[in-house]
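In this view, the complex is presented without one of its protein chains, the others remaining in place.
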Amino acid sequence: MRLLPRELETLWTLFTAPVVWALHFLVCYLTVAIHCAKVDPGASLAAIRFMLAVATVLALATIVLSATLAWRQWGFGTQEPPHEEPTREDRRLFQGFATLLLSALSFVSVLFVALPLAAIERCAS
Amino acid sequence: MTWTISAPDETSRDRAGEEARLRAVWSNPPGWRYWTTVNNTQIGLWYCATAFAFMLFAGVLALLIRVQLATPRNDFLTAEVFNQVFTLHGTVMMFLFAVPIFEAIAIFLLPPMLGARELPFPRLSAFGFWSFLLGGVFVCGSIFFDAAPNAGWFMYPPLATDKAYSGIGADIWLLGLSFIEVASIAAAVELIVGIMKCRAPGMRINMMPLFAWYLLIVAGMILFAFPPLIAGDILFEMERMFDWPFFDAARGGDPLLWQHLFWIFGHPEVYIIFLPAIALMAMIVPTFARRPIVGYSWIVLAAVGTGFLSFGLWVHHMFTTGLPQISLAFFSAASEAVAIPTGVQIFVFIATMLAGRVLFTVPMLFGTGGLAIFIIGGLTGVMVALVPIDWQAHDTYFVVAHLHYVLIGGMLFPIVAGLYYYYPLVNARKLSDRLGKFAFWHMFVGFNVAFFPMHLSGLWGMPRRVFTYEEGTGLDVLNLTSTIGAFVFAAGVLIVVADVVRPKHRQPKEEFNPWNAGTLEWISEPEENWGVRSIPIIASRYPLWDQPELRAKINAGDFYLPDAREGYRETLVTSVLDAEPIQCLRVGGTSMLTILSAVALGGVFVATTFHWWVVAGVCGMVFIVAVWWWLWTGTGAIPEHVDKNVGLGLRLPLYVSGPASVGWWAMFITMVGDGTAFGSLIFGYFFYWTIHDDFTAGLPGPGWVWPSISLLLFLAAWVALIAARRANRAGSTGVTRLLLGLVLILDLSAAASALVGPTTTGMDRVVHVYPAIVWILLGWLVLHALVGALMIFYCAARSFRGLMNREHDGDLVNVVLYWHFLTITALTTLTVVGFFPALR
Partner (left out) sequence: MILTLPLIISCQGEQSTLNTAGSEAEDIAHLIVVTAAAGAIVWVCVVGLMLFAAARRGEPMAEQSAGLVIAWGGVVLPASLLFILLAYVLFSMPATRPWFEKSRADVEIEITGEQYWWRVRYLDERGNVLFENANEIRLPAGRKVRLLLRAHDVIHSFWLPSLAGKMDMIPGRTNILWLEPERVGIYRGPCTEFCGTSHTRMSMQALVLEPQAFASWVEEVSSARKSPADARAHGQEAFLQHGCGACHAIDGTAARGRLGPNLTRLFERDRIGAGASANDPSGRMAFVRNAGAIKPGALMPAFPEINESDLRAISDYLGAAR
């Protein structure tokens, strides 16, 4: 069994990490919005916050996986940008590097979006 | 490279003949028929000029606002007129200038930049332009009849749904802009397919000009941002026209649903406006730093990252609506996060300048000046994205200042920079350096004098959208200063206009590539309509710097498609990642159909505004006929040969179907947008569920029986259609036609049975929002089923006329793709309306 899945030749892997960010964001927002619409504004959010914390960990793990794959596609950091040669190899390195950067941005953004879970305890606080 | 290249065949070359044939094929028609051209150069320029004209119009409206507010208790404009003026100012700037101008620039610039002759659907570009022009004139013209929209550019119901207040203006806004939104989505389809599939051979994705990267992301954003607004427009117009209570709280509706749908569109829109302008900067800065951009991948990161994050910001326009604080906090967090990719772009430019030797020209002046302004807007953006600050700043002049710093610094200044930079591609002459600097300082100083004080007037408590204010509140001096600044700024804009329109025939023509830029668009010759003389092989991000003799070889016709022997407009289709040539694509030429379709569709929208139902119906029929004719004569033609020698020993097919073809991609992309609009309606259904204890209000639903029957029929139609495609591919023409007939019957009965449920249970659309939202979902489904029926009919007709056969099944494959989406729509709609009420 291979540890990492086979490398994919497609443009779409670039968007994995931001898509995970978007899903995490939507799950957080929708869960809270529906919950708060259906309960008393003063009710505690503890259970919901715990659930979403788990979702956050899952999202971060998926992004790390995407970053690992990108790291491999980028030649494990052995190559420096700008990756501008007209070769398939450089195109793949570019994809790897850009995916890695996007994974980093998505990772940080998921952390940003998770902050409210730590800070706010009630729907109507 | 995986495709082989041999030396150009020199024995039989007749270069003069080649050029004559190319010129003839790509020429514009003479006389009045000139206006029927679809060539990207002309359409792009008309588009730019029209958008600029709308900008000047909206600028005059802005000056009227400033005159009114120059002194306290001024009565220069009445309240009624003032409200129309500011509504139209915002509407026109956003919908008729900021978004279209980038579509315009892209249509003009992208083909030469990508080394393509044309974008894949030139007639679609032309159709988009004409739609934009008609819709824009309709919306702008309303103010001369005292009938302009007057509820603010985001049209919040219930004010905007109140017919006594908003008159016909709100209908003009909704229908006029829906028409333009259709054009925007058409442009998005065109740009995505163009950038993914029509790049010159060798232009791999790591070598694409950054402008193309940005535009790809922006077009993708349009695809997800505009449909929610279209869905909102539909709900809105149904309420205004037929009293379906989507936003009427008394009957279960909620004004907040509009705010959600509007801002799901509205916030990404800000980035849809901003990113292309930054894309221009990403072309200008390397040229004047005289080196390749530093951090190409970082720009891609920033563009993609912004594209995604911008969809998580919409509620920051709704921080004061009383939503739970934790919901607000998520959007605040995403709004702060989006500052990161934005900052990256600015630092990429700084790094490129640091690593280069900067020539400080007029485009650079506008570019850096714009950034200096934009950064202030970005920083105040970080402030208002903090929920508590927004509670104070929301809907005050602080926000007015913020948004103008963002839009004028982040969009208008870079656009003017782009105008000075790219003007030689239009006219082979540069604009004046002296006038440019003069204009810049007027605009820069005027802008800051006008808008900086607004931060203060906002904090001192001046709400936006007021037609006057009291003396002695400290606001008098600030407002007078703003007005003075606005006029200085306007003078700067006028200087730019004067520089563009002044006669230049006595000015000598510039030589080729006057700024010594490195990117491919500078190969384009203003006098020629063919885009590039021959389609080159690209081996660098800056081919004009790195590929010696590229220009000479292109102009000698030494690359692909140097000739137009068969008399067709041809360009190359290449693969997405590595740009390997896969097809020689014949694109549509000059045609009246684009104008006819746009006029007919415009007629539908205008007639609907005035409730002229018969006219609307007639225009709708004309539109359907025109589009049918357009597709029938302009697409999917069976070529005279299977393949063609495109030069350098390469033979490419002339006909492909399925995912390799541009038509399939266009259908896919269109349906993604369509699916987003549908998703927004479904969002509406569940939105009503969340806000009510019993969202059905005890009213009867459609039941589960008829929705289930309808769903089964839809599924059967889908299976039959897939069978028809297989039969066609197997060569069984008779079976194919039979199956198509079966699909038609199944589809129409499915549509009919979808409507039986709510009809028999007597769901009354005007009494409550629950029946209304069920009807709208089913109406959407039935409309798509009817369009599907037209498509089946089209395929059958093509088959009978011998235009669709075993090898040439592109039409059928595309219709199957449409049907996949239709089936998902049916599955979702019918399960939701049929089963959800019982499940709760």
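A and B are the chain letters, set down in written order, and residue numbers restart from 1 in every chain.
Keep in mind that, in the parts below, a residue touches a chain if its C-beta (ideal position, glycine included) is under 8 Å from a C-beta of that chain, and two chains touch if they have at least 3 such contacts.
The shown structure was predicted, so the numbers you read here are calculated from the model rather than taken from an experiment.
Touching the missing chain, out of B:Tyr34, B:Phe145, B:Phe242 or B:Phe360, is residue B:Phe360.
Among the residues B:Val344, B:Val488 or B:Val587, only B:Val344 touches the chain that is left out of the figure. Checked against the hidden chain, the listed residues B:Pro463, B:Pro639, B:Gly679 or B:Gly703 yield one contact partner: B:Pro463. The chain that is not drawn here is touched, among residues B:Val67, B:Ile375 or B:Leu790, by B:Ile375. Annotation: of B:Leu386, B:Val426 or B:Ala789, B:Leu386 touches the absent chain (contact as defined above).
Think of the hidden chain as still there; on subunit B it touches residues 78-80, 83, 151-152, 156, 158-159, 162, 165, 249-250, 253-256, 291, 294-295, 298, 320-322, 325, 329, 332-333, 336-337, 339-340, 343-358, 360, 364, 368, 371-372, 375-376, 379-380, 382-383, 386-396, 456, 459-461, 463-469, 473-474. Where subunit A meets the missing chain, the touching residues are 41-42, 80-82, 108, 111-112, 115-116, 118-122, 124-125.
Here, only the chains that are shown with their structure count from here on.
With centres set at the average Cα position, the gap from subunit A to subunit B is 28 Å. On the side of subunit B, the complex with subunit A involves touching residues 202, 204-207, 292, 294-298, 300-301, 304-305, 307-309, 311-312, 323-327, 329-334, 336-337, 340-341, 538-541, 576-578, 690-691. Against subunit B, in their complex, subunit A makes its touches with residues 9-11, 14-15, 18-19, 21-22, 25, 28-29, 32-34, 36-38, 41, 45, 81-84, 86, 88, 90-91, 93-95, 97-98, 101-102, 105-106, 108-109, 112-113, 115-117, 119-120, 122-125.
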